[in-house]
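If you scroll down you'll find the structure; I have some questions about it.
Missing here is one protein chain; the remaining ones are kept as they sit in the complex.
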Amino acid sequence: MKKRFKDQYTADLSQRIIDAEIQPDEGILHSILSMFRANKAALLGLILILLILLMSVFAPVIARYDPNALDLTSMRKAPSWEHWFGTDDMGRDVFARVVYGSRTSLMIGFVPSLISLVLGTVLGLMAGYLGKVADELIMRLADVVLAFPSLLLAMVVMYTLGASLLNMFIALSIINWAGTARVVRAQTLSLKEKEFMEAARSMGVSRFKIVFRHILPNCLPNLIVLFTLDIPGAIMWESSMSFLGVGDPNAASWGLMVSQGKGYAYMCPWLILAPGIAILITVMAFNFLGDGLRDAIDPYMKT
Amino acid sequence: MSNILEIRNLVVSFASDGLKDRAVAVNGVDIDIPAGKTVSLVGESGCGKSVTSLSVMGLLADNGRVDSGEAIFGGKDLLKLPDKQLREIRGNRISMIFQEPMTSLNPVLTVGRQVDEALRLHSGLDKAAARKRTIEIFEKVGIPEPERRYGCYPHQLSGGLRQRVMIGMAMVLQPDLLIADEPTTALDVSIEAQILRLMRDLQKDSGMSILMITHNLGVVAEICDWVYVMYAGEVVEKADVFTLFRACAHPYTRGLMASLPRMTPKGQRLYNIMGTVPNLRAMPVGCRFSPRCEFATERCRSEKPPLTDLGDRHLCRCFDPRMGGDAT
Partner (left out) sequence: MTELLRAERLVKEFPVKGGVVHAVSDVSFAVQKGETLGLVGESGCGKSTLGKLVLDLIPPTSGKVYFNGQDLSQFKGEKLRTLRRGMQMIFQDPYASLDPRMSVGRIIMEPLNAHHIGDSRAERKAMVQALMEQVGLRPEFYARYPHQFSGGQRQRIGIARALALNPELVICDEPVSALDVSIQAQILNLLSDLQKQRSLTYLFISHDLNVVRYLSDRVMVMFLGQLCEMAPTEALYTAPRHPYTRFLLEAVPQPDPTRRDEERALLTGEVSSPVNPPSGCQFRLRCPYADAACAAEHPALNEVAPGHFCACHHPLTGT
């Protein structure tokens, strides 16, 4: 009983007390900043992501070796001062490959997430705002995509289109848009019921403007969170697919490195440990950041 | 006359994210609730009226804290009781009803079952007896066809019926004190009148006390005996209801009364209190109402007026009550 009474009142009270105050100029940015102050994991995530970004940008400076330079005289060397993460079966420096691999992996994280974000948002807005036939069509399509095991679907796409980086983007976009579309549709539906939508219509604002001036900006914070959480998802999918041998054999991603190193897992564990840990850290960093952003945005969205 | 609940010097504060100092929502409030009487806490949003009752019940939100004060109920200080004993009192001797009954009722249980459970938890009646008693109570709180309604889920009832169920649930254990927090605010006028009448009748029968928290002066006039007017976390005026409506003294109370559009003819301006309630973190020194008070002097702005007795236990926190003639 106590809990329920409290729940009713916590919401109510904070509302009232806020109402009595003359609010300083603070917005979602402030809420995000104070989240970083309180949520150390999110801050760590942010720092790690920045470091990884720096690493991919300054890869040539950081790595002392060319990641593709074969050196048949030193194959499968254990980590040493010379080769920090050892070398692989063709004598390539693993550290350099991990550093350069961040470029591919980040691209694989960002590009399909961005595509599926745009695609999902547009379709979600259409389904939610237009309703009726458009809604049925788009949402049933989303159901089909979501009903398929994602990995299988992505692999089918890769097999059909051929293994290349571009096709990897397409495959990952196809499995990811449906989730975004669902979220955007749900939010559009709830926003549609808000009085300010009615106000806009009563003033004669066009439908197009209502969608782009009112609905989209209100979805944006959630989209940022979704995007942040989609990135590690895409990196993971790509790693799994590369590991299973359906990735682009020429794109030197971390997933591919693990896959190529799996034959020597016992003999030369650094071959899978180095890229594996890189994946782990990247994915964790994005997840920490995404969770923190979600916490920061959630209460803000209620008011 | 004995008091069933005495609140002394209650101070409650809230923490909020990112800010170091706590916002003091209730600042040194004294309230007496005489046995068998209805006492009203009246004031606008954020004045601390709900916080006062919630802190007495130990139901403050997690960021709230009672900083000092006591609330003596049956010889015990509610603010210092261990949780278990407080819960015992809360279910048994003090009951509470809220503005929106829907959020206080469990949506997946029938209303009959919920009242039943409250009853059995505290009285030890068996299932059949509890059911019989619940239906009796439903009848008493004016629920038509109580036996059919016993098996209804909350969403199947109208707002008025849900509030009746809440009152029934509050009444099953014959509490000594009923705390009603804006119980009729969400209801239509015709239903509001019914609920107020029901509360009056129940009080007459059972002799319980009622603490009525409301912003509606009409409701206050309708059922209360004593009135505490709160502003910015403090009691600014206390009087019996007849005195208050005949001769309220504090400029804030008078402003409130005068801003009611009850009899003002069309075209004439309503009196309005200028400005808005002060920020809890930036309370004015001196009288908290002084920035909005049209009679405020230098003294009001620098020195805090005490709650003084104007006679007949009519208290007022103002250096110069009734200044500027009668407002009403």
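Brief remarks follow.
Lettered A and B in written order, each chain numbered from 1.
Operating definition for what follows: contacts are C-beta pairs under 8 Å (C-beta built on N, C-alpha and C of every residue); 3 or more make two chains touch, one makes a residue touch a chain.
As the structure is a computational prediction, the values presented were derived from the model and not from experiment.
The chain omitted from view is touched by exactly one of A:140, A:213 or A:262, namely A:213. From the options B:152, B:257 or B:307, the residue with contact to the chain not on display is B:257. Only one of B:7, B:24, B:105 or B:217 touches the chain withheld from this view, namely B:217.
The chain not shown here is touched by just one of B:241, B:287 or B:300, and that residue is B:241. Mapped onto chain A, the footprint of the missing chain covers residues 19-20, 22-25, 27, 194-196, 198-206, 209, 213-214, 217-218, 220, 303.
Mapped onto chain B, the footprint of the missing chain covers residues 44-45, 144, 158-161, 188-194, 196-197, 215-224, 241-242, 245, 255-257, 259-262, 264, 266-267, 269-273, 276.
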